[in-house]
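The complex appears here minus one protein chain, its other protein chains still in place.
And then chain A:
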Amino acid sequence: MKIAEDKLTADHAATAPLQQLVRDFGDAILAQQETCDGIPTVWVDRSRVKSMLRVLRDETSPRFEMLFDITAIDERLRCHREGQPDSEFTMVYHLMSFSGNCDFRLKVPLMDNDLNTPTVIDLWPSANWYEREVWDMFGINIEGHPNLYRIMLPPTWEGHALRKEHPARATEMEPFSMDDEQLDYEQEALKFKPEEWGMKRESENSEFMFLNLGPNHPSVHGAFRIALQLDGEILVDAVPDIGYHHRGAEKMGERQTWHTFIPYTDRIDYLGGVLNNLPYVMAVEKMAGIKVPERVKVIRIMLSEMFRICSHLLFYGTFAQDVGQLSPIFYMFVERERIFNIIESICGARMHPGWFRIGGVAQDLPNGWEKRIAELLDFMPARLDEYDTMVMKNGILKRRTQGVGVYNTEEAFAWGVTGAGLRATGFEWDFRKQRPYSGYENFEFDVPIAINGDSYDRCAIRVEEMRQSLRIIKQCLDNMPSGEYKSDHPLTTPPRKENTMQDIETLISHFLSVSWGPVIPANEVTVAVEATKGINSYYLISDGTTNSYRTRIRTPSFPHLQMIPEISKGFMVSDLIAIIASIDFVMADVDR
């Protein structure tokens, strides 16, 4: 079966819902926008957005089960808005259909003097955090939102960071200082007040204990805080608090050139390495119209899968550690170390190589790479089997994790769960299979699924995924195409050196490309990949300049964390730790 190259959406599937919307809503549709990713993009007035979202969720064929993302755009400085309705701030709703394997984008124009839009939490509970983020970053008021507090920035922050007038660098702001008074004020603001979250301090029979788990706690995997309402050791409710790892990656995306943003992407999911580069460079390539050589695709896949194994190994070890098994993490770090050594010999760096480039990769594979990859394929399978005996078949571990933190496929859709968390509910959906990118359609691998949707299953799936990744790497090794490691498209960055000295035109374009960076044609694009933790997507808007006008990074861990209270109610503190461990998140991936 031949599948179209780099296909993000099955266009035909999304046209039916579009036609239905046009029929049902007619004049409410302000405009239809063309984007180069082919996702139908419809502008609609805020008074109708909710009913339209409801129709898309329930009535169209195919249905759009998941609210993939909500974000906003500050349009005030944007030049290229041909065919789009007047808007100073635009709300963007990105929906995803699993049954139809397609996407849909709704845009709502808002004016600066009336920044209000209704909440959609009653349609998708996952909208809660996304809407809080929009309020936090853009100052768009979400009418009817129950907890419209800041989510990324501290509660005392002034201004909205992703607005264009907000400075992107600390040097553009007043020097930072904090006196005692300010310190007390900040600390008071961080205090957890149960009443704000509609929690009672006592029930009829008992007084609740409010336990502040984090931001520094051994098993929250970074700086993550979760306030627990406990009845004895039973969890009544919980409020996750994120933002401690927020570094403004999206703001940096608007500041850096297309090329110089690549190393920042490595640090989004900091265990994913080059797997983070992939959606970003593919998105830029799509806007630039670059077709990368076959060899590049296979190299990219090979390194991505190596990073997937690294990330899963770390997950595997910490998962065992969080249920009290001390040793696996050490064994898995040994393996991880060996894989990093191989990655280092290819990329020159270990965890964050930033090695993919717009239109290719940084260098060709070094001499003798085959030997090192063969080494990896040689030692890994036996070790994975050993870990199965040690961890997955352990009776205590099974009793600790089976039946803990269960959710089904419907709930996974409602909360925006993707990746292994979704597959653990018995729903077979892998981005690499359903919408192959970068040539995944040429590889043979299976998508493991489980049926119970509990913590144990989420781990079991990742274990099997490591084996599948090894299969893919094996195929990369056996079938590495010869050819160039970089496209000869003029927007390839850095451009190919060998033509530089040929004539003045190539010299000039080379000079501009490495000094200013490439100018990417004005367009919008969303590119998603199956990252280590779920679906990771980059929504890039180019305004025809050397840097991105808006960089939206939709990370899988963000909605996954939001779900924690929902799936851990009624369990004990120890179970909560097992649930947190099974989700597999890193805070940099949540906070960006």
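Keep this in mind: contacts are C-beta pairs under 8 Å (C-beta built on N, C-alpha and C of every residue); 3 or more make two chains touch, one makes a residue touch a chain; residues count from 1.
Everything that follows uses one rule, which is that contacts and distances are computed from a predicted model.
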Inset, instruction - Out of "Cytochrome c oxidase subunit 1", "NADH-quinone oxidoreductase subunit H", "Peptide/nickel transport system ATP-binding protein" or "Hydroxylamine reductase", flag the one the UniProt entry gives for the chain missing from this complex. - result: "NADH-quinone oxidoreductase subunit H"
Inset, instruction - Tell me which residue among A:L77, A:M178, A:L326 or A:I451 touches the hidden chain in the full complex. - result: A:L326
Legend entry - Options A:L18, A:L153 or A:L211, residue touching the unrepresented chain: A:L211
Legend entry - Residues belonging to chain A that touch the chain removed from view: 209, 211-212, 217-219, 233, 320-327, 330-331, 334, 394, 396-397, 399-400, 572-575, 577
